[in-house]
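Some notes on the structure that comes next.
For this view, one protein chain was removed and the others were kept in their places.
Entry: subunit A
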Amino acid sequence: MAGSLDAGWAVAWARRTAQVVTENRELLIELDRQIGDGDHGENLTRGFTAVLAKLDALEEQPADVGAVLKLVATTLMSTVGGAAGPLYGTAYLRAAKVTGLPELDSGAVVAMLEAGLEGIVVRGKAGTGEKTMVDAWTPAVEAAVAASDAGASPAAVLAAAAEAARAGAEATTPLVATKGRASYLGERSAGHQDPGATSSALVLEAAAETAAAIA
């Protein structure tokens, strides 16, 4: 059905994510070089390029949103080195488990985002304020819940989540990292935007853009 967040949208989201991650490869590499090991942009580009190849090889459209997200999850886990593979992989995997639906309404979008955040928290064991992906995903989920409660459409829920994720990512700049590779820098990690939070915002912005395009 045109305009609904179905498997076709999920495929478009994954393809758009591959595009924006590739476009922002240098930015992510640079952010990660400042406080980590510099591989985040390279790793994510490799992972989502592999996702594109998997999507291209599909003989028929997956039946539901969850099937697409699971394909993304397993591909990222296999192809993204570093911590990003397991973290994003688990986020997509948990999200896939609650989206075995032909299409997502606003409540299902919220459930998907909540499951993604849960996956990242379970795997990374980070809380908010630790300069990680969690600092983008947590405000995104909160904004999605508020929008859904206010009766927003699925696309508007994603738009609210993406906006909050971007703001959350930008707010990581002054933070001192206590998790992940950046934590080895201690105080010196302050003053740099977190690469994982930044790529998280890109992923959620891709979701919102592709939803808006069909709304």
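Odds and ends about this structure:
The working rule: contacts are C-beta pairs under 8 Å (C-beta built on N, C-alpha and C of every residue); 3 or more make two chains touch, one makes a residue touch a chain; residues count from 1.
Convention: contacts and distances are computed from a predicted model.
For the omitted chain of this complex, the UniProt record lists the protein as "Phosphocarrier protein HPr", which is one of "ATP-binding cassette domain-containing protein", "Tetrathionate reductase", "Protein-glutamine gamma-glutamyltransferase TgpA" or "Phosphocarrier protein HPr".
Of the options A:Thr90, A:Ser106, A:Thr138 or A:Ser153, the residue whose C-beta touches the omitted chain is A:Thr90.
Touching the chain that is not shown, out of A:Ser4, A:Thr49 or A:Thr74: A:Thr74 (per the contact rule at the top).
Note that of A:Gly124, A:Pro139 or A:Pro195, the residue touching the chain absent from this view is A:Gly124.
Residues of subunit A in contact with the chain left out of this view: 39, 43, 74, 77-79, 81-83, 85-87, 89-90, 93, 123-124, 180-181.
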